[in-house]
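A short write-up of the structure that comes next.
In this view, the complex is presented without one of its protein chains, the others remaining in place.
Up next, chain A:
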Amino acid sequence: MIPADDAPAPAEPAAGETPAAARRGWPLYEVFVRGKRGLNHVHVGSIHAADDEMALHNARDVYTRRNEGVSIWVVRADHIAASSPSEKDPFFAPSADKIYRHPTFYAIPDEVPHL
């Protein structure tokens, strides 16, 4: 379903204006699903749950109703450390100037096979 996005709506508060902690809801978990054997777990979304076990059950019900997975990881969102987008350039800069890490850096004569 989708609403008519032109529906007049009252103004939204600024992001994060209502502190979640004030109402003490269930914590947020990020959900990772292994689609089938041989593949990595991939992030699929998030879920709220009171504890780890409930998070696994909720993740199963919400993200794998049609055999989308053979294994699920859940992790408390506040336990994830992430790089900051604002330091994108300096953080990833060390990989940009080392072109000799790529196989195309090396010129090999065409007649050399299997290389």
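Observations on the model:
The rule we apply is simple: contacts are C-beta pairs under 8 Å (C-beta built on N, C-alpha and C of every residue); 3 or more make two chains touch, one makes a residue touch a chain; residues count from 1.
Here is the rule we go by: contacts and distances are computed from a predicted model.
You can't see one chain of this complex, but its UniProt record names it "Phenylacetate-CoA oxygenase, PaaG subunit", from the set "Cytochrome c biogenesis protein", "TusE/DsrC/DsvC family sulfur relay protein", "Phenylacetate-CoA oxygenase, PaaG subunit" or "Phosphoribosylformylglycinamidine synthase subunit PurS". Taking the complete complex into account, A:L28 is the one of A:L28, A:L56 or A:V75 that touches the chain left out. Listed by residue number, the positions of chain A touching the unshown chain are 1-12, 14-16, 18, 20, 23-26, 28, 44-48, 50-51, 54, 61-62, 65-66, 82, 84-86.
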